[in-house]
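Only one protein chain is missing from this complex, and each of the others stays in its spot.
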Amino acid sequence: MTIFWWTRKKSYLRFILRELTSLAVAFFTIEMIFLFWSLKEGPDVYHEFMEFLRSPVLVFLNLSAMAGLLFHSITWFNLSAKAIVVKIGKARIPGKLVASVNYIAWIIISAVIVWILY
Amino acid sequence: MKHQFEPFWWSWFSAGGTLSALVLPVVMMIFGISVPFGWIDDPEYDKLKSLIAPVSSRILIFICISLSLLHWAHRFRFTLYDGLQLQHLNRSLAILCYGSAILISLFAGYVLWNF
Amino acid sequence: MIQKSHECDVLIIGAGGAGLRAAIVAVEHDPGLKVGIVSKVYPMRSHTVSAEGGAAAVIKDFDSFDLHAYDTISGGDWLCDQDAVEVFVSEAPREMIRLEHWGCPWSREESGKVAVRPFGGMKNKRTWYAADKTGFHLLHTLFQTTLKYDGIVRFDEWFVTSLLVDAGRCQGAVVLEMATGKIEAIRAKAVVICTGGGGKVFPYTTNAKIKTGDGMSLAYRAGVPLKDMEFVQYHPTGLPFTGILITEAARAEGGFLLNKDGYRYLQDYDLGKPEPVPVLKSMELGPRDRLSQAFMKEMEKGRTLNGNYGPYVHLDIRHLGKEIINSRLPFVRELCMKYENLDPVEDMIPVRPVVHYMMGGIHTDIEGATPLPGLFAAGECACVSINGANRLGSNSLTELLVFGARAGKSAAQYAKTRNGFSTGLKSIYGDEWNRLQKLYIKKKNGKIRIAEIRDRLHNAMEKGAGIYRSEQSLFESQKIIENLQELSHEIRISDYSSVFNTEIIDALELSCLLDIAESVIQSALCRKESRGSHQRIDFPNRDDRNYLNHSLAYKRPENFPEIRYHPVKITRWPPGERIYGR
Partner (left out) sequence: MQQQITLEIFRYNPDDKEGPAYKKYEVPFRKDWVILDALNHIKDRIDGTLSFRWSCRMGICGSCGMKVNGNPVLTCASFLEKLAPGPIRIEPLEYFPVIRDLVINMDDFMDNLKKVRSWIIHEKDDNLDEEYLQTPDQLSDYKQYSMCINCMLCYSACPVYGLEPGFMGPAVIALAQRYNMDSRDDGNKLRMDIMNAEGGIWHCTFVGDCSAVCPKNVDPAGAIQRYKLEGARAWWTRWLLPWGKE
């Protein structure tokens, strides 16, 4: 197989993009570590860091990472619904329902985080 | 045996995948987009600091960070392994990916420990 | 060259239901035996896979062996050997339970017990089923179970070209390995043929491509008679092009059979009055053979339609509406849409009677042994006979198990009584090698395409030996077949490669088809009565005085087979009238 096998088919390309969202996860996680580090160092460093986040390069990187994170969340919720078999009583819960539970959890957790912060 | 630890790493990958999918987008939306674009104010320093100060918060954050990193490590390892066909570097890739995830987690732990 | 590695105690030819069952029995009978399975396709491709309906065996309290036996015997128009039927019905349940223990996903009742359903021609519900893919599950269960026995060695995609017969017994087979083109001998102390039927002698059939009667032909050429070959079962509603079966359920739910004028023609054939809703035992729910026969009469009157694939009539289920079709006949719709590009919700379904099953086959006794020592047979290629003149629906899958097991056991026992092989095998193998080189592999300057001969064969069989036969129609077809036998020595081979040469396989299969055709026609010519699926216009009645006998067709070189008769074994059920539909 050629090294660019994943360009041959739409589904393969989608797959490789899905896998590359892990870079967005790592990137943002490291960004968060620095956020906490700036908090630890005091208000000045914190404000400096917030300014740093406003720089065009960081804005661009964050926008890209955001796209990656969203793609990660959506694919993850949909696929985990296929892997996890939930039974209520005797009937297997259809995958779509499991996926929608994932999405509801996502919305609730997001709302809670916003509520805590503001 | 080569695959003895696959279930171990995969468990972290899965847990991290779920956690990052649930938590990260909203945090990114706040700090990475809404704040820089000025749609909302910067979170106040004192409030943020006091939110994170309790040990329980710091433990939660540490779990979130380290699992996300392990998620990345496992997934990225296979992206390189299959996508770039580096099967012959399997061991080195594993050490590189999981190693950096652990090192960065340790750094995060250090930051949070001394918060 | 005869290699030591190609030596088995028991060699099974054909890896469908019967072959796999026989293999397991043989290896379980004595784990020390080496059991070979040679098949021209991978086991899971065998035609057992296509059976849908189910497999009959008495398991419920309200049922009994006698009832099953009677249904089978009356269904077979009293041509069944009743001792065989009794053995069959009594061994059926254990065989089916064994298959259940091996993992067959039988459909179940809420209690967890196996579910049974009613089937045509039965007084009781006794058909075990695995949804509508019973044959598929049965075959895959058997195949996967064979994998656990190290004593079973498979030769996948090897084509058997002839049996090794010397010193009055069968001692193996000559085999062509398709992937390499190598011709080798597999020596075996006992051989079991389980190659299925030969429905492909007819143009319109539910049978798969591979069902070319190879095993019947092998035995026939080795001097073993073919029994009751004139009995060929039709199913009234198949798709003309693909032969895909449209289940009786389509009619039971209220489908109409319409001729080219949109007229429910069955009312003209003493099958009741046309009612808007289905009535049991009348019109579209009449017996299969009567429906097939009515089609032929319509055709003679010029009231059928004509398409790319010959005459047909319409099965109309449009009036049932999309919802009923989707909920009750989803598989019918799926088959039509997926494989024939028509939607029965909007289009009428073209149907015609199609050949479904051959009751006849290699003459065996109740233990699966043929008259040739060392040679055994089971399944559709064999004739024990439990199917008589007309097979009872859902008996065929069970037959594979019961008689597959019996033949496998007999073969294993026989193999243990034999020590070595005779010395003449080498020269027999050499002769076969030369024959194959001359007729096929190195054949030059042939004139006629394989497909051309096959088409002419199909025409002749359809015209002369179809649902209705007469002396005249059979004679005419016989002449054509005779001519085709000669022409087949002039086939044009264009592929001289040794690697996966499917043209050579087609040619070999064609020669088997011609053997089957001649035996069907000659047996039909000689049986001057109408019984079960064998309907003679010139002899419309059953004649128990002269023909309560099995016909045995013996091959004669350069001539049509000699037909001899062999009495039917009657134990407890004297011949009576055959009543359908109840």
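For reference, chains read A, B and C in written order, and residue numbers begin at 1 within each chain.
What we mean here is this: a contact is a pair of C-beta atoms (placed from the backbone, for glycine too) under 8 Å apart; a residue touches a chain by one contact, two chains touch by 3 or more.
Values in this document were obtained by computation on a predicted structure and should not be read as measured data.
The chain not displayed here makes contact, within the full complex, with A, B, C. From the options C:Asp83, C:Asp156 or C:Asp544, the residue with contact to the unseen chain in the full assembly is C:Asp156.
The chain not shown here is touched by just one of C:Asp30, C:Glu100, C:Asp268 or C:Asp343, and that residue is C:Glu100. The chain omitted from view is touched by exactly one of C:His6, C:His29, C:His68 or C:Lys133, namely C:Lys133.
Residues of chain B that touch the chain left out of view are 1-4, 6-8, 10-11, 14, 78, 82, 85, 87.
The chain not shown here touches chain C at positions 41-42, 44-47, 49-50, 59, 94, 97-98, 100-103, 105-114, 133, 136-137, 140, 144-145, 147-148, 156, 179, 208-210, 241-244, 308, 335, 338-342, 449-451, 492-495, 497-503.
Residue-level contact of chain A with the missing chain is found at 1, 5-6, 8-9, 11-12, 15, 19, 79, 82-85, 90, 92.
Methods note: only the chains that are shown with their structure count from here on.
Averaging Cα coordinates per chain places chain A and chain B 11 Å apart. Centre-to-centre spacing of chain A and chain C amounts to 59 Å, using the average Cα coordinate of each chain. Residue ranges of chain A in contact with chain B, taken from their complex: 1, 3, 6, 16, 19-20, 22-23, 25-26, 28-33, 35-37, 39-40, 43, 46-47, 50, 53-54, 58-59, 62-63, 65-66, 69-70, 72-73, 76-77, 80, 105-106, 109-110, 113-114, 116-118. On chain B, the positions that touch chain A within their shared complex are 16-18, 20-33, 35-37, 40, 42-43, 45, 47-49, 51-52, 61, 65, 68-69, 71-72, 75-76, 78-79, 83-85, 104, 107-108, 111-112, 114-115.
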